[in-house]
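Note that one protein chain is taken out, while the other chains of the complex remain in position.
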Amino acid sequence: MDSIADMGGVLGYGPASRPMADEPPFAEPWEGRAFAMTVLAMGRISGRNLDAFRHALERLSPLDYLADGYYGRWLNAAELMLVESAVLAPGAVDTRVRRDRGEDVAEPAFPEPRKPEYAPSAPGSLREVADPPRLAVGQAVVTADVHPRGPSKLPAYLRRRRGTVTAVRPAHVLPDTHGVFVGENPQQVYTVGFDSAELWGPDAEPFRLHADLFDSYLAAVTGTEDS
Amino acid sequence: MDSIADMGGVLGYGPASRPMADEPPFAEPWEGRAFAMTVLAMGRISGRNLDAFRHALERLSPLDYLADGYYGRWLNAAELMLVESAVLAPGAVDTRVRRDRGEDVAEPAFPEPRKPEYAPSAPGSLREVADPPRLAVGQAVVTADVHPRGPSKLPAYLRRRRGTVTAVRPAHVLPDTHGVFVGENPQQVYTVGFDSAELWGPDAEPFRLHADLFDSYLAAVTGTEDS
Amino acid sequence: MTERLSPAERTAALESLLVERELVDPSVMDGFIGRYERDVGPMNGARVVATAWTDPSYLEWLRKDATAAIADLGFSGPQGEHMVVLEQTDEVHHVVVCTLCSCYPWPVLGLPPSWYKDPAYRSRVVREPRAVLAEMGCPLPDDVGIQVWDSSAEVRYLVVPQRPAGTEELGVDELAPLVTRDAMVGVARL
Partner (left out) sequence: MTERLSPAERTAALESLLVERELVDPSVMDGFIGRYERDVGPMNGARVVATAWTDPSYLEWLRKDATAAIADLGFSGPQGEHMVVLEQTDEVHHVVVCTLCSCYPWPVLGLPPSWYKDPAYRSRVVREPRAVLAEMGCPLPDDVGIQVWDSSAEVRYLVVPQRPAGTEELGVDELAPLVTRDAMVGVARL
């Protein structure tokens, strides 16, 4: 999805932070609670559809995405999915906070849950596909020119760029459809290497960028090198 | 600049708000103060270099850009420029807030101002250029494939797209250089029309998009129509 | 995260610092605020539109040199250096945005309203203008084509709405109050 969650190459977020040795997994106790609750509750409502959860993350308003960090956005995405599945009424969490503070506010009734009628065909994301891989290592490719309104694993900075297949990976369920509960559509995944100048122009730092891209994001082009 | 300020086509900001009749210019008194102070103080430190101010806006961290709305970002950009010009010490505003709240905190000394050694050659943005316009109405063009780290008036959604010149406008100072105090470099500006399918793909709502683009953003291509 | 200080407190703090540095004068600020609260606003643009509706030679001047024609009514200044008018018709609907910041024709319309500065408008009206206009209360017939104008440089656009039916007898003073800010940006029709 074209949203601020797709942030590769965007400037303005400041310097990278220096790693701290022995940083604990959760900076504050609520982060652990939000983490565990999200993983457990998501399993109950969406059959552990991680792509749907990631899509909920990217559908958050930018302030809800950024203001409370990583587990803050988990919490907000969990709430979004729970409201969409009618496990919770809209506003139920904020109302409960106000009651916990002692305010005399009426809580909405629990709605009737409305789980997506959808179940994955198997655990995890890897699947077998009947066809052999369409592309071989060394194949020059160009990425699609798309403007996704729903889930997609083709980042904006890698659209309409030329690269080279560097590895053939197992087939995965396609997040584009799986993440919105309309089908697994498993596809071959390829690692594609890009020259930094192809991505960022001739003044870029020289390096290679590799990304794991689904079959339908790629078109073969003539030649065997991307630059 | 590739930042969240360049938001054309980004999803996730929710529905557009309905206009209110007779909305006042300032929703709260501080907005008017922030507005007036920014315009007046910016004139003093940068010779009313509006491009530098816009660049300060896009250099804000995304939270500082979004959290307090339009005049909130004006306030933050004004503070950024005042600190960069050493009119204020870093942290001076927050320290003053804490003192105003009654906290016993030491304020930083006023630094020695360090204004950019730069003055515009004339008021406003319009300039005369010696050469006649390079492109004529009806000329097919393709926009540049750039990844600006500094100011630019070529939005991300209009890069590497084909359009048609629909009007020749007066020459303007170039924000790319003027906004960072390295030169006015006035260039011809053209209005370029794009087909929505060229920008957003074949499923886009049908419409025409016009943008005002500087000469150096455009290359002429063969043909006279963009679609 | 650290607490975010409120913009109201930060504005007051910045003002006191700049006053101490003698960089701003509160009474000059008061005058400036008052000017945009009282004197510069959509009533200026409405006057331009009403004049164009009633005076064909003025409309012709607006089409040829909007900056001069608008200045002739007394409206000029920052954010209005090079004005262009866009005329609504039965077939074409124009709508104006600034995706990169919130550029707006101050001399004729004043400071921008909240919806114009809202990221939701800035981000989406260049991608799905018909949907956005419908959300804003301006659904367009399918046979009306949309032209979106992203004010990405210093050209500033004023939309001239269609003159409402039944107003043939009215003069500029009666017509001007009928012209709304939203119609002069293109998110409403009269």
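Letters A, B and C mark the chains as written, and numbering starts fresh at 1 in each.
To be clear about the criterion, contacts are C-beta pairs under 8 Å (C-beta built on N, C-alpha and C of every residue); 3 or more make two chains touch, one makes a residue touch a chain.
Here the structure is a predicted model, which is why all the values come from computation and not from measurement.
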So one chain is hidden, and I want to know which residue out of A:Gly32, A:Gly47, A:Pro133 or A:Gly150 touches that hidden chain in the complete assembly.
A:Gly32
Residues on chain A that touch the omitted chain in the whole complex?
5-11, 13-21, 23-30, 32-37, 39-41, 44-45, 54, 57-58, 66-72, 75, 78-79, 82, 87-88, 92-94, 96-97, 100-101, 110, 124-126, 153-155, 157-158, 167, 169-170, 172, 189, 191, 199-200, 204-214
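Keep this in mind: only the chains that are shown with their structure count from here on.
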Centroid distance [mean C-alpha coordinates] between chain C and chain A, Å
39
On chain A, where are the residues touching two or more other chains?
62, 67, 147
Residues of chain C that touch two or more other chains: which are they?
119, 127
